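The complex is shown incomplete by one protein chain, all other protein chains being positioned as in the whole.
The block that comes next holds subunit A.
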Amino acid sequence: MSKGLPETRTDAAMSELVPEPRPKPAVPMKPVSINPNLLGYIGIDTIIEQMRKKTMKTGFDFNIMVVGQSGLGKSTLVNTLFKSQVSRKASSWNREEKIPKTVEIKAIGHVIEEGGVKMKLTVIDTPGFGDQINNENCWEPIEKYINEQYEKFLKEEVNIARKKRIPDTRVHCCLYFISPTGHSLRPLDLEFMKHLSKVVNIIPVIAKADTMTLEEKSEFKQRVRKELEVNGIEFYPQKEFDEDLEDKTENDKIRQESMPFAVVGSDKEYQVNGKRVLGRKTPWGIIEVENLNHCEFALLRDFVIRTHLQDLKEVTHNIHYETYRAKRLNDNGGLPPVSVDTEESHDSNP
C-alpha cells in the first residue's frame, strides 16, 4: 500500500498522464467481514439489478466484422449465430453478384430482441477480400475502416458538448475465416492477422469444417495454433489482457484447446431423432450444426454471445481504442482544438 511510489511499469506510465491521486481517506487494512444478519441488509447487491434494468432499457450496440475469401460461409454463419437474416446475403444461394474488384466494406444494421433486451447488431462484411489474383495489401481498406470508426468515436468524445451516449460504430469483434485446407494457414491469413490483431479483436474460425474428419480437424487446429503462436499473432482472448487467475484459466483452456473453432453454418432445418435441428443434408448423413460431436458452432456461439460479448466490447474500448487514441494524441496533436479538462478525463465510461 504505497502512496505515490510506482510499483509497476503501468503505474509509472499512468502517473505521467494522470495528476497525483488525492490522499485516500483512512480505511482499515483488512476489510472486516460483515455478517449481514448482524448488521442488517444494506442492499448494495441490488446495483446489479439496476444495471441490468438500465441495459435492457438502453439496449446495446454490437458490431461484428467478417473477413475471409468468397464462399467460406461467412454470411450463413452470421445468420446462424444470430438466428436471423442479418447478413447481406439473402437465404437463397443465387449469388448473381460478381466478385468485386477491390475489397468493399458493407455494414448492415439490425435490431434484434431477446428476453426484453434489445441489441443493435451491425454486421460488417468485406466482399472481395482475398479473391483477386493479386491480393497484396487487400487488408488495407479493412484497417482503414476500423481506424475510421475509432476516429469517429474520438471526435465525439473530445467534443465540448458531447452526446449522452456516443454511438458506437467501432468493430468489437472480427471473425476471420480460415479455409479448411487441412494443411496450414495461407500466407494471406498470416499477413492479415499480423496487421489487424493489433487494432481489433480477431477470432479465427475454421470455415466449412464438415470438410474434415475428426482426426484431420484436430491436426489442422493444432497446426494453425502453432503457426499463430510462432508468428506472434495474438488473437482474442489475448493473453496479456487476462485480468485475474479465473479469467486466465478459463481463457487458457479456450485458447489452447478450443480455438480456432471449427464451424459449420446453416439456415435450413431437418428432422433428426424427432427434433428439428439446423443442419446440412448429404447423401451420407445429416450434419447437425449445434451438435458438439459434429462441429464447434455451439462453442463459438456461446463464446461470442453468451459469455464474452461484454468483454469483447470492453477490450475494444479500453485497449484497442485507447491505443488508437494515444497514438493520435502523440501524433503532432492532431486532435481538433479542445479544452484541457476534457482531454485528461480518459476514464469516461461509454
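To be clear about the criterion, a contact is a pair of C-beta atoms (placed from the backbone, for glycine too) under 8 Å apart; a residue touches a chain by one contact, two chains touch by 3 or more; residues count from 1.
Note that in this section contacts and distances are computed from a predicted model.
Novice: For the complex's missing chain, which UniProt name, "Queuine tRNA-ribosyltransferase catalytic subunit 1", "Septin", "AP-3 complex subunit delta-1" or "thioredoxin-disulfide reductase (NADPH)"?
Specialist: Spelling it out: the chain absent from the display is recorded in UniProt as "Septin".
Novice: Which of A:43, A:115, A:187 or A:274 sits in contact with the chain that's absent?
Specialist: In the full complex, the listed residue that touches the missing chain is A:187.
Novice: Going by the contact rule already stated, which one of A:221, A:255 or A:294 would touch the omitted chain in the full complex?
Specialist: Selected residue, touching the omitted chain: A:294.
Novice: If the hidden chain were put back, which residues of subunit A would touch it?
Specialist: Contacting residues on subunit A, toward the hidden partner: 69-73, 93, 95, 99, 131-136, 179-191, 207-208, 210-211, 213-214, 223, 227, 230-231, 280-288, 293-294.
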